[in-house]
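The complex is shown incomplete by one protein chain, all other protein chains being positioned as in the whole.
Up next, chain A:
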Amino acid sequence: MTARHVLVVGAGPAGLAAARSALAAGAEVVLVDSAEEMGGQYHRVPPAAFGAAHPERLQHHWAPFTRLRRELRAHPRCTWWPETAVWALEPRDPGEQGPPRVHLLHGPADGSGRTRHVLAPDALVLAPGAHDRVLPFPGWELPGVFTAGAAQALAKGERIAVGERVLVAGSGPFLLPVAGSLLEAGAGVRAVLEANPARTLARGWGSRPWQLAAHLGKTGELRDYAGQLLRHRVPYRTGRAVVEARGTGRVEEVVTARLRPDWSVVPGSSRTLAVDALCVSHGFSPQLELPVAAGCALLPSPAGEFVRVDGEQRTSAEGVWAAGEITGIAGAPAARAEGALAGWYAAGGDRTARALPRLHQVRDQGRDFAARLARAHPIGAAWPGWLRPDTLVCRCEETDYAALCAAAREESGAAARTARLATRAGLGPCQARICGPTVGELRARLRGSAPDARDAEGLAAPSSHRRPLAQPLRLGELARAPAPPPPGHRADGGPGSVPPRDPGPELPDDPAP
């Protein structure tokens, strides 16, 4: 028997759990992340340079996390590659077995030249996570307006407080930890505004939400956050949103308004509030470019599209498993359970392993949690009512709402790709990562379903997730021939030849940390 080579992309909660259980199943593992450290979004590690004295105070699950980090670093069958970005996945030729070849760039992103590597694993686990989704509103491009994730990264990672009078607004339970991190970092938080009314929240979470949360280890966290808000006298208001940010050169005040359940503004309910920073989040968009490049089928849901997986976290693409937020938004514990399953099955682990039923149970609870989360924090259909003709929709290319409407009206140029070239929305440096879902939604609203929304022979249907280059790279880096893979790993996709170095696979049953 030879060990399977498993490549895990992303070292967040899902990827770490995947690496651990793939190792437990006897596989040779390469774990890559574009970041310098393991941890992903959840365990934003203060860079050593900032030397936080007590990171554990800012973090839940810190101790098990550092243990796992040590374990993976020391494991003889695990190769940990920090600062390594997957920039392309290259599907195999018809008839060829296995997952896509994985193209990597290794080295500091701002350095003068990263090296290129190509790996041909037996199995690929994708766990690239999600990023914040922010809906546009007038003034959202002003300095001082942060995505919640960016504000939290500053607070957690670099201990920077973004302001003294900060408003946190948007939708979703993640507003609470964000406010919490800001308070920890010494920021003043004026209020937390949840756009959905209390009724939507209650209906969405359904019966006994706390029992559900308890399963996922969430009650404690949420209680801590709520306690923190209380202690700091930070009000939490539902059914209210920021509909405009104003200021010269920087955000100085915001206009908030009461919302109906569909997020239309209740007339006469606007108030202005002086702030020096605004943090917004309207949920998360999964990073789907890698799964799409690998050929994984997506699953539409009310909360957007996610990667479709089966009970074993296997995607529709041969040899590709998916875990974490690319399959649904349910927080770190669910991501860990998915990762543990994905890694185990990707490594060819024993289907009768004792720990599996428990992991499956946690994962299923995570899926239930994701569904409730989506119901409790939907994006109201009437949000475009906030937009003005001159509101920027794509910040990179400075495309405003009026331009988008004009393109949608231009019958001769209305096809998605043509309109994109015409309005330039999504063509800038972020490559539609930020505005893609928004533009897609606005287009659908303005035009109904587009005739080019399906594949033509040879040309994939336009999709805001299609980014054949998953990461930007310098021409010089691209032009250089690939360097060899790490010792013991293959670049050619031939049969594996590395014998397992320690037998006796056993799957740990706690998906933590």
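One rule holds in what follows: a contact is a pair of C-beta atoms (placed from the backbone, for glycine too) under 8 Å apart; a residue touches a chain by one contact, two chains touch by 3 or more; residues count from 1.
Quick note on the criterion: contacts and distances are computed from a predicted model.
Enquirer: One chain is missing here; what is its name in UniProt, given the choices "FAD-binding oxidoreductase", "ABC transporter permease", "Bacillithiol biosynthesis deacetylase BshB2" or "Cytochrome d ubiquinol oxidase subunit II"?
Expert: UniProt lists the chain that is not shown as "FAD-binding oxidoreductase".
Enquirer: Looking beyond the chains shown, say which of A:293, A:353 or A:507 touches the absent one.
Expert: Of all options in A:293, A:353 or A:507, contact with the hidden chain holds for A:293.
Enquirer: Looking at A:76, A:249, A:268 or A:458, which residue reaches the missing chain?
Expert: A:458
Enquirer: Touch as defined at the start, partner being the missing chain; which of A:88, A:145 or A:259 qualifies?
Expert: Only one of A:88, A:145 or A:259 touches the chain omitted from view, namely A:88.
Enquirer: Applying the definition given at the start, please give the residues of chain A touching the unseen chain.
Expert: With respect to the unshown chain, the touching residues of chain A are 88-91, 103, 112, 118, 293, 397, 410-418, 421-422, 424, 427-429, 431, 450-452, 454, 456-460, 462, 467-469, 472-476, 478-481.
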